[in-house]
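Worksheet for the structure shown next.
Removed: one protein chain of the complex. Kept in place: all other protein chains.
Right after this comes subunit A.
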Amino acid sequence: MRDTPLSNCERDFLLKAIEEKKRLDGRQTYDYRSIKISFGTDYGCCFVDLGKTRIMAQVSCELITPKENRPNEGIMFFNIELSPMASPAFEMGRQSELLVKLNRQLERCLRNSKCIDTESLCVVSGEKVWQIRVDVHLLNHDGNLMDAASIAAIAALCHFRRPDVGIQGEEVTVYSTEERDPIPLSIYHMPICVSFSFFQQGTYLLVDPCEREERVMDGLLMIAMNKHREICSIQSSGGIMLLKDQVLRCSKIASVKVSEITELINKALENDKKARKTGGKFGFAESLPQERITALKTDVSPVEMSDVKEKANEIVQRAEVPPQTVPSPVLTAPGTGQVGEGLENSWGLEEEEEEEEEETMELEEGHKEKGRGDMVVISDSDSEEEDVVILNQVTTKEKASSSNQQGAVASKQKQKKKRRK
């Protein structure tokens, strides 16, 4: 499906707003949108929200034979998927220009910068090495895909654990996660992409362009950098002429942004680690609300009914004789309460008292302890209102006091007792 075209009025408005140093969502020139990093239940699954842009990265590994010219190096593989879910302009299974550009940039950013120790991925030199595959899926497109993809990919790689391998002579054993704790990848540094968009032939510069800003921009500069201020890759597209000062200024801004984002990723990783250690809900499970059934109808599920009777008889015959239950020896006298299956219901004499039953019982228990003649009842239960109710003063006090519930119960209690007497 074709994308929604950009109208002339939007274009004019955006350019005019940028001239006035204003952005659509009220950000400043150098501001990023809010970044949210969350991890899935599996190792190596990471979700990144950059404003409304949403990206998922999943890392997986596989044992393969290495390339002939590099027999003791593991292989990194990056794959970006532009699904139509992200934007109606994306088509499934077509190598669009944007896709190639993003894929290439991600490879340059993460593989060519040698941020991952590929030699540690070697199992048997020349025979078996780990291939680490990073799948990046776009879930929503609202501009600046490259930055979000690079954050998601590196965070997922940091989060990933590969299974442990043991070598005994010729034999290679891959241990499952239950047998041995999986091992994290060894990551030297974390390169992160920062995008700068230029307007009016480079007069105006914006960090983290949103989708509509990307459409009206003249040129784009992507700088991949780590927190040690080492530039891992730099790419300019759109065909604009940039001055040396501009590039230097951009790299300065990038270094600030990268250190902020790196800190954010580290914090997210730490939080996830803590949550996993305590065994609480983490990742996806955390975002799932309590289960609630919204279906209006359930299908009838078939149950095997043919030889139920015989089976039941068989079970009954085989089962031991249940211990003989003696009916409760407690004599039910007025003023005692019993709760339980098969027992005589002795409390809640009137149906209309159902609401206050519980409290009445508490009072009655308290009452039992004190003896029948004693009129002072202290409800020593764990009820919220711990009041001392003096029964013989009820008639006078109650009228004066507010009609709180305890009082009402007390008065009922009194009535009941009168009846019993």
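Throughout what follows, contacts are C-beta pairs under 8 Å (C-beta built on N, C-alpha and C of every residue); 3 or more make two chains touch, one makes a residue touch a chain; residues count from 1.
The working rule: contacts and distances are computed from a predicted model.
Chosen from "Methyltransferase-associated protein", "Queuine tRNA-ribosyltransferase accessory subunit 2", "Isopropylmalate dehydrogenase-like domain-containing protein" or "Ribosomal RNA-processing protein 40", the protein name that UniProt gives for the omitted chain reads "Ribosomal RNA-processing protein 40". When you scan A:Asn8, A:Ser34, A:Gln168 or A:Thr278 for touch with the missing chain, the hit is A:Asn8.
In the full complex, subunit A touches the hidden chain at residues 1, 4-13, 16-17, 20, 22, 24-26, 294-297.
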